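Every protein chain of the complex appears in place save one, which is left out.
Here the chain labels run A and B in written order, and each chain numbers its own residues starting at 1.
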Amino acid sequence: MADWLFLIPGFPLLGALINALFGEQLGPRWCGRLAASMPFLSSLVVLAIWLGPGTQPALLDRLWTWMTVGNLHVDITLRLDDVSLVMVSIASFVGFLIHLFSQQYLHGDYGERRYYFYLNLFVSGMLVLTMANNLLLLYLGWETVGLCSYALISHWYRESENAWAGRKAFVVTRIGDTTLLLGIFLLFAQYHTLTISKLLPLVQAHPAPALLLAASILILIGAYAKSAQFPFHIWLPDSMAGPSTVSALIHAATMVTAGVYLCIRLLGLFAVVPGMLEAIAVLGAFTAFFAASCGLAQVDVKRVLAYSTISQLGYMFMGVGIGAPSLGLFHLLVHACFKALLFMASGAIILIYAEDHDIRHMGGLKYRQPFLRWTFLAGIFALAAVPLISAAFYSKDAIINASYLVAGGGVPYALGLSGAVLTAGYAFRLYFLVFEGKPSELEEPYQMGWGMKIPLAILAAGSIGIGWLQFPPGWPGPHLWVHWLAPELGLPPRPLGLEGMLLTIIGALATFLGIGLGYWAARRERAGRGLSRWRFLASGWWIDGAILRLVPAPFYAFGRLLRGGVENLGVQGLAQGGMRDGLRLSAYALARGENGLASRYAVSMIAGLLLLLLLIWTWPL
Amino acid sequence: MIVSLLVLLPWGIALWLSLAQRSAAALSVAGALAEVLLCIPLLAGDPSGLAAVHIPLLGALWQLQSSPLADLFALTVALLLPVALAVQWHHGEYLHQARILAVLQGALMGTFFANNFLGFYIFYEIVALAAAWLILRSGQKDRRAALTFLLYTITASLFLLLAVLPIYLARGNSTGIYDFSWMRLSGSGLSGQIQLLLFLGMLAGLGVKLPLFPLHGWARGAYVQSAPAAALLLSGATVLAGVYGLVHWAVPLLPQGALLFSPAGIILASIGTLYGAFLALSTSELRETVAYSSVSHMNLVALGIFALQEQAWSGALILSIAHAVLAGGLFTVIAILEARGLSSNWDALGGLFRRMPRFGAWTLLFFLMALGLPGLGNFPGEFLTLLGSFQVLPVWAGIATLGMIVNLVVFLRAYERSMLGQLNPRLPGHIADLSQRELWIFLLLGAASLYVGLGSQTLLADFQQLLPVHSHLLLGGMHGGH
Partner (left out) sequence: MIEIALVASALLFFAGLALILLRRSLVFWLLGAELLFNSALLVALAGGARWHAISGQVLALFIMALSGAALAPSLALLLRVRRELGTLNVDGLRLLREREENDG
């Protein structure tokens, strides 16, 4: 079975290749069908692994040697263990659902073929990223998905703003990529290996505190930039310029979770550095709170969801930081379901409202689009973590509750809990504004086909039901997830007994409080006095604007300075001009000597003779 | 025998092209392809060298010997020439340029295979002259750019010659055999300080071809003013002569000097890497972007060489080969714009993807290669170079790594301004997308890029054969022994 692992990323890659080489002959319809079948085939292989050998022990598939120089040895080797099996399942299956959804959603769009090419390439890159056996192969996948994110955000390239948004996303994440690369350099300089499974034991056996601190900060910046964590989150709200399916796949379900995945993978590294995990937990909780507060004031349906993604990723990081990586991964899975659902549904909503993103112009959609309403509501339930009947109640609340137990968990717990209130607030504000109230006259008739309904239905079922894999400790019902991952990730701290019950009830109360907040916010918004008028929240605490004003300008100015001051004046002007003028002057001087006056020649000849004689006479022999 | 043929065939063709005009275009292409074919048996290993033109006290001037690195570089140059010819195919001055390109190619082959320093030097000068001639007679026919190039290279190569003379004399004094061949010159046992001085001299001569910061002053004029095919070969192929000179002559002849210079070299080269990237950032001309980014990449190559570390060396070599592919791609992009009468300034472009989607897609591929996307050709070289030098001088290698961010901004911005966004109303109504010929050029170069990027090991294995040859000279002088 292990020998077939390459098929998982191989199928989408093949699809992308065929599309690139023969796409013109196939035509956009067949490109789309081909593209959709590729992740489906991948998920069949993944399913076979679930049913067949499983991933205990981890499966390895060594393909070929990438580079071997001296003590550096990098193979293209795929590795599948429990953690990556979860990621691979998400990437291939959710990827397939989104491909399926795109068939109708993007029909007739310009650049359909380009879209499917990048979508296939993306799935392939994401699969390589998750299955990478060494850090460099992971980096290959990491950059490939970054590229696809860029290309797909700029998909509607004829608007300059979209192209700009794509570039912004790529540049911000590339900053993180570069620090990640520097972190890799540091680790290699000390431990001489890039293979993750060899590196981590070495790190634990021979910790080098200062170097590991530097390396883990650098790697963490990479993860934060990819996962849009504060203050690198600025690219994600703008990335909504791309098609909603792209947001669903890349900016909700898969790529942005790569940072969390990397942290889970390298947990052994962060754990060695004192204080690192605590910092991750606090930063994650802060991002969760901060982004949720911004989400409350957005009027663009997709920007609400974008801030929500940032916030939910914060919870995942918090889970990793408090020593509950399996819960973080669980929330990652749950989030992939409901956020992909919400993004795809919002894509349909935007189509219905004729490309209008403003939720203040919407309302009463439940009457004409009941299917859309119920699936969307399932997603909103999961986002708000409504008790018992939503998956996030079992994942997100579990993270918040667990944080209460760990030492120094007070700050993350407080931030996480208030974030949960805000989360339920913006989730239901969005729902009330779009689906409840009087029907808006901007609405256009739109019939969703099966290709759109099936993915929504499957994801809605997941948003409700996946949580039942892992009930809170002490409750009757299955506790599969945490125990299944325990060999790799260990058991998270679990609140038991009365304490656990109290924490759960507090979490549930927070959700209901948030729903009330959402109802209140939606009513005020309709009355034109909503939170969206609060610039501080709507602009994301002014962070985006401040960074854009302060950071790029010095670089451009520096470039201009180098060009004007050093290159033009120094290199071209002084050095080159000086050389040219010097040669011209000496040529002139020599030419003046050749004047044809034979008597002067005679004088200089005799002078030269005398000089030579003098030299010979005084030469020390 | 084959190696001599590799030099003489292009020269013979150039001569024929100057004398007879009949069916000359076909002949130039046939010659270029024959050259590629001739390179193939070399890769299997061709130990037979040829030594002719013996001169007392100097050695055999025409002494050509194949070696793994030289073979690879020769193959790269041989592959690049058909690309350059294809790029320029419909151009009015095709024949004229084909002639000079052939001379240039022959001379480059000579520099790679020369086993006698004077032979190397003479070939190296012919390369400089042919390149200057190319700048003078193609594209804008800018006399000033050609003169600047000539001034830089000829002045600098004098230093090269002057730096080797003391080695020659010292070796001759100690062994009694005065000879300029590689074996006779190496292992001179001069003291470190003198070696450093001589190394600086050789570096001046060889670094100017790269071009190493701050000797890059000729690059802008040469790359921007000459015809795209000429610039393609200048930035893709002639720089290889400089790289080869450093790797095959300067460092092995003066290992102690190279080691003493290493820290300063790393600092200089990483400044140069960033400098080129920032200059590329501050221009709005695609062609200048390409020119400066080429300078930036070649400084990264220099960084790898100066680091004197195994991974960095392999990285520098593979990066210089990737750079040849990249130069091919980027200058073909420029040539296609020029062939359609389009300016390469952003202000005159914009939204071009709409008119030329195929062209836009391929342009993106080469831009991505230039910004070091893993999987494409530049990445293994950049990674190994930086990884290796990071182990020698972490801070400065780290600073050079930051150049990757600048590079990204440079190329994405250039792409955005020229290809994406609203259609520029100043563009002509009809612009032809890629022709079959242009598509094939891109396919070839794209495949080469993927090959270098993912199948790097096949190339790296070749370098492994090379390094032991040198390492016995360096005698553990390399950084980071294992």
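The rule is simple: a contact is a pair of C-beta atoms (placed from the backbone, for glycine too) under 8 Å apart; a residue touches a chain by one contact, two chains touch by 3 or more.
These numbers were taken from a predicted model, which means no experiment stands behind them.
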Visible chains in contact with the missing one: A
Residue among A:L21, A:L47 or A:V603 touching the omitted chain: A:V603
Where the unshown chain meets subunit A, residue by residue: 584, 588, 591-592, 594-599, 602-603, 606
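By our rule, only the chains that are shown with their structure count from here on.
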Whole-Å gap separating subunit A and subunit B, where each centre is the average of the chain's CA atoms: 37
Residues of subunit A that touch subunit B when the two form their complex: 64-72, 76, 114, 136, 139-140, 143-144, 147, 150-151, 154, 157-160, 163-164, 167, 170-171, 174-175, 177-178, 181-182, 184-186, 188-189, 555-556, 558-560, 562-563, 566-567, 571-572, 575-576, 579-580, 583
Residue ranges of subunit B touching subunit A (in the complex, touch as defined): 147-148, 151, 155, 214, 216-217, 220, 275, 278-279, 281-283, 310-311, 314-315, 351, 353-354, 357, 361, 364, 368, 373-375, 380, 383-384, 386-388, 390-391, 394, 397-398, 401-402, 404-406, 408-409, 412-413, 416, 419-423, 454-457, 460-461, 463-464, 480, 482
